[in-house]
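Every protein chain of the complex appears in place save one, which is left out.
Letters A and B mark the chains in the order given here, with residues in each chain numbered from 1 onward.
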Amino acid sequence: MSARDLLALESLAVVLEGPTGPVRALRGLDLRLSPGEVTALVGVSGSGKTVTGLTILGLLPGGAAVSGRMTWRGEVLAGDSAHRARLGREIGMIFQDPGACLDPVWTVGAQLVETVRAGGIPAGAVAEARAASLLEEVHLPADLGGRYPHQLSGGQKQRVMLALALAGDPDLLIADEPTTALDVTIQAGVLDTLRSVVRRRGMAMLFITHDLSLAGGFADRLAVIHEGRLVEDGPAAAVLDAPAHERTRRLLASLPENSPPRKPSAPAAGPPALSVAALRVEYARRRGLWRQGRGVRTAVRDVDLVVGAGESVALVGESGCGKTSLALALTGHVLRTGGDLRLGGAHRPPGTPSREAQLIFQDAGAALDPRQTCGAAVAEAAAAAGDARSSVEDFLADVGLEPDLATRRPHQLSGGQRQRVALARALAARPRLLVADEPTASLDVAMQARIVELLKTLQDDRGWGLLWITHDLPLARSICHRIVVMYHGEIVEAFPAGARPMHPYTRELVAMTPVLGAPPPVVDDVVGADADPPDAGCAFAPRCRFADPMCGRAKPSLTEEADGRLIRCPVVLRNGGTH
Amino acid sequence: MTAYVLRRLAGAALLVLALLTAVFFLVRLAPGDPAARHLDPDMGSQQREQVRARLGLDAPLHVQYGRWMGGVLLRGDLGRSLQYHRPVTSLLADAIPNTLLLTVSAYAVHLGLALWGGVWMARRRGTRAERGATVAALAVYSLPAFWLGLMLILVFSRALGWLPAGGLHAPDAELLSGPARVWDTIRHMVLPVTVLGVASAAGTARYLRSSLIEVLDSDFILAARARGLSERAVVWRHAVRNALLPAVTLVGLNLPFLLGGAVVTETVFAWPGMGRLAVDAIFARDYPVIMGATAVSAVMVVLGNLLADLAYGRVDPRIRLGGGGRP
Partner (left out) sequence: MSRGGTRIDPGFPGRLDTASRWGLGLVLLVAALSVCAGWLTPTDPGAVGGAETHLLAPCPEHPLGTDVLGRDVLGRLLHGGRASLAVAWLSVLLAVALGTTVGLAAGIGPAWLDRVLMTATDVFLAFPRIFLILLLVAVTRPSLLLVAVVIGATGWMSVARLVRAEALALRGRDFVLAARGLELTSLRLAWRHFLPHVAPLVLVAATLRLGNAVLLESFLSYLGLGAQEPLISWGAMIEHGQGHLLDAWWLTAFPGLAITLTVVSYNLLGDGIRDLLDPRVGSGRRDG
């Protein structure tokens, strides 16, 4: 332990009280943070990374047993009142879900002023001025202080959290997955703000994340945590070039950007798994006294989509683009207000769920009935398909699970196992189309890679169509033959996985997605991404760097190119696809 | 916010109509004869018909309903008491203020105790003191209220002679001066208010305790602590305020309970309120009074709920300002 260390953790071990017994969250962690240095702590969920942050703050839930040594500038941190006194003033923290971390009944400004005053500044003009300058520092307009948290967007809320954490001028900022819940473009903006703030103040930062690509572009040091211990710790560039530990190597290999894009498939025999024309999904806006729909919100407008048998198509878009509504409409859980839907050539009426189109959810834990054994869930699906011959064990074996899992309940399984059970159940229903909504988003990268491989194998074998919904473009490329991009309810581009995107929005997505080894994206307009779409003209025009005056007036239509690509941008077409 | 208010008002009005209808039909459809009080076993069938005609029971059901609803809504007429031969509304007008006096005082005590107790228990959760308090609170709300009243009368009135055994005021109250009269009323109120307020406070305290514990475990309290706010600020300025938010609607939920409790208390302490009026009417088979009292009590509950909902709308900024939920 050197004298310049800001924070030193030695053999830190933490045992938490779990619902079924004690859980050893940390087993002897050694970590040192130096002033002004950004350290990324990378690990999968359950590895202990969040617990590390909470332990440093001394805010573990009651009943936690901590052993080992923590020192701050040489003085021991013991979880007592002296330790608590450092919070906010010397150590600050921002969390993953800002919405849950802000008090809903106080205005943003009031919470800022309160935090500023907790640092010793007396009430009045000085405190108010400080609050205003903090808002400015995180690139928020000063008048935002009068708003309540529920009136802010996700990116704005996260910036408010940052401002609150900075109020006490801490020397160390702990950021626990600060951008995981945000869209890629918003994420880029928030990270940009975070980076500039940290550098300018000369703060140290502990950046906790599961995303190695994100960490790599951002941090000075990289530490990998696995099962409560550090398995890798060193300068970021060195670790990424030549990882010392097996775990790190596996993480690197599992990154989607390291897998080749999927080749276009040969056209399969038979009717396409999915064929949709002019699909429209509208929700009534509840206004007025008598709940009449005064105005409708169009979530999906005029979407044409075809997924051939045995083909995988990715639906890429950010939150609010309508991809979830589309998925629900395709599987019949939500009423479509227009358009023709055919599964395997057969017409499907709107609003009725169909066994032929199965949904795979992001959260497998929520998708399985907690009171049903896994075997019962799979059997129920098989029975619904009228399948009396195949056994539950067969279905489980197909997804690589041991038959004895059939008697267990979902909570007894790991996240990856649960998702595979959900997959087995969906396949037992003998669907023509599988619609997967971010199915691997809550899994770690290694497990994600395995599930992806599993899906590819099963699909080649059985020939069902796959619609994979995600916001992660590199992942989409490694799984799917074709990529379809949605923005504000419309398709703006469709292209084969190996090709380069041309639409300005897709290109921005690519630019904003953190890629290992590449420098972090430069963000011009930090807050523009949050705005509502315009009424006339192209929906993307306000954010588009290639926009010309015509873009704001005429609504562009989807044009088909020679090689089967679709694109909704007259500017790009005019310039022959180059820029 | 305006839409919220209007919706609630409309809902309340419809509810009142519905419950007046319910009262009417419940009495008609229950087994037994509303005219029983006046029918002698010796009466011939013709005489019975006359009695029924006099009470208006000979008309078809929908006519009776129309008459009754019309009477209530247009003239505020709830019929005449078969016992006292006075309009039901006049009897209720005498009785309701006494019930309100009792109920409101008891509720104030109830809320104060429940709040204090709930916060006390939540802050000490997990300790043995808290476990003991939880069990004690449970024992208190398991007591039969009427028996508690009797026991209190036994101890404080019969045995010790400190407090009167019942009634609203002493028999010679008119002769007392102003302050002495007030004091006399207060002395008469102590035991009933204790029974009505304290016993139920235990239940609410437990509810507040769990609500508060849930809030204290939440992420935004964690974030507040992480910002360096003092524990006192965290608990009182943030946790309690958020935990109490749903408790405002608790006020509405407690109203039927409280009015029902008043029935028990008034019976035991001979308190001249709505509850006692209703119970006496049962024994006298004075069904207009029972119907009237039931209907009015339900209307009071609906009004109370409405006020609570409106208060909630003001207090919660998400409703007050609307415009929520951007992704």
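Things worth noting here:
Please note the rule applied: a contact is a pair of C-beta atoms (placed from the backbone, for glycine too) under 8 Å apart; a residue touches a chain by one contact, two chains touch by 3 or more.
All figures in this text were calculated on a predicted structure; none of them were measured in a lab.
Looking at the complex as a whole, the chain kept out of the display touches A, B.
The chain omitted from view is touched by exactly one of A:Leu140, A:Ala381 or A:Leu401, namely A:Ala381. If you put the hidden chain back, the residue from B:Leu143, B:Ala170, B:Leu245 or B:Ala311 that touches it is B:Leu143.
Screening A:Thr115, A:Ser213, A:Thr337 or A:Ser354 for touch with the missing chain picks out A:Ser354. Shown as candidates are A:Arg297, A:His411 or A:Arg574; the residue that touches the absent chain is A:His411. Subunit A residues in contact with the hidden partner, per the touch definition given at the top, are 19-20, 43-51, 61, 96-97, 100, 180-181, 210, 324, 328, 331-333, 353-355, 357-359, 361-363, 365-372, 380-381, 384, 409-411, 415, 422, 425, 429, 437-438, 441-442.
For subunit B, the residues in touch with the chain missing from this view are 14-15, 18-19, 22-23, 26-27, 30-34, 36, 131, 135, 138-139, 141-148, 150-151, 153-154, 158-159, 214, 217-219, 255-260, 263-264, 267, 275, 278-279, 281-283, 285, 287, 290-291, 293-294, 297-298, 301-302, 305.
We adopt the following convention: only the chains that are shown with their structure count from here on.
Against subunit B, in their complex, subunit A makes its touches with residues 57, 59, 61-62, 84-85, 87-89, 92-93, 95, 97, 100-106, 114-115, 118-119, 148, 150-154, 161, 164-165, 167-168, 287-289, 319-320, 530. The residues of subunit B lying in touch with subunit A in their complex are 3, 6-7, 10, 126, 217-220, 222-230, 233, 237-238, 241-242, 245, 315-318, 321, 323-327.
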